[in-house]
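Remarks on the structure that follows.
Showing just some of the chains, left in place.
Chain nomenclature is as follows: A, B and C, assigned in order of appearance, with residue numbering initiated at 1 for each chain independently.
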Amino acid sequence: MNIGILLKEGPYNHQASDTAYKFAEAAIKKGHTIDAVFFYNDGVNNSTGNMEPPQDDRHIGNRWVGLCQKNNVKMMVCIAAAKRRGINDDVLIDCGEITGLGNLTDIAIRNDRLVTFGD
Amino acid sequence: MLHTINKSPFGSNSFETSSRFFQPGDPILFIEDGVYTVQADNKFSKILAEVQQNNPVYALSPDLDARGIGNIADGVTTIDYEGFVELVEEHQVNSWL
Amino acid sequence: MEEFDDDEIVKKIMHVMRNAPHGTIYTYEGLEMILIMAAYDQDISVAFVDDGVYALKKGQDTAGIEVKGFAKTFLALDGYDVEKLYVDQVSLEERGLTEDDLVVDVEVISSAEIGKMMTEQDVVIQH
């Protein structure tokens, strides 16, 4: 089954980001394809490459990069939401792609499921 | 349709509102702070029991464990992330935020 | 953009507005999403539930808080062929509001009716 994910909250402040990751991981383990994670609202803050969490904590940015590099999950960041919040290509994580809401529409259309995580 | 609820019922009206929209047979999955809803013997136990008459109710066990909720309401099925995926295989998803 | 394999697929997509305007950006950015999706010829509907009905309240003037107002943008939805606007009756009544308080024509229906429509969707997005 092909699944898209819409993530609406930023890293660390809300568990949404963690749940989305754990869900994606489990879906892949069960043989499904995660087509893309689309970051919207404060969710765009997941796409900064500058996170430096304490060493004993999870690294949310690196987790998204890993999901992308190992499992070909697209990491798409809404350009309008990103611009107002100060996310641009200078800070973007590897694999991140700043793009329009048209791509979210395509994700919604071409996948069997769109699963939203937020707060 | 699978309904997920991720807010504590004490702080937010998500559970009470969403329950007006559930169709008979729709599975309900509590995640994140939403899992406090299924703790046994709290203020919301009665509404939960009513929902359970028409809807199968699930709660995400990693979230229950994280919050130290061991004593949960009768009839609630605990599942892990894999179980969450299985529900999504069967249903479209409506995430109440 | 992807190639147009998807050309003829029409999906039923419902957006649910459940937050008040201005205190958070969810309704505003939700509306931005709807306007884009509307250009893709999908079967779009919008449900206003809980504080989401306040987004449609007449007479909003955001000059004093220096936040962009957008209530009138809901009027533009019609021009994008987004005509299915549903308001949850209980949500409206609890807030002491009637249809006359709203900036656009909507269908005021029961939670059960909206719930039934939800089950018929391919995608539901809550804002």
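FYI, a contact is a pair of C-beta atoms (placed from the backbone, for glycine too) under 8 Å apart; a residue touches a chain by one contact, two chains touch by 3 or more.
Since the structure is predicted, the reported quantities are computational estimates derived from the model, not experimental observations.
Enquirer: How is the whole complex made up, in copies of each labelled chain?
Expert: For the whole structure file, chain stoichiometry equals A x2, B x2, C x2.
In this text, only the chains that are shown with their structure count from here on.
Enquirer: If you average the CA atoms of subunit B and of subunit C, how far apart do the two points sit, in angstrom?
Expert: 26
Enquirer: Pull out every residue in subunit A that's touching 2 or more other chains.
Expert: 8, 114, 116, 118
Enquirer: Which subunit B residues sit where two or more other chains touch them?
Expert: Residues 92-93, 95, 97.
Enquirer: Hey, which residues of subunit C end up touching subunit A in the complex?
Expert: Per the touch definition, subunit C meets subunit A at residues 1-2, 5-6, 9, 11, 13, 25-26, 29, 32-33, 36-37, 39-40, 42, 122-123, 125-126.
Enquirer: Which of the residues in subunit C end up touching subunit B in this complex?
Expert: 16, 18, 49-50, 88, 90-91, 111-112, 114-116, 118-119, 121-124, 126-127
Enquirer: In their complex, what parts of subunit B are in touch with subunit C?
Expert: Residues 1, 13, 17, 20-23, 26, 92-97.
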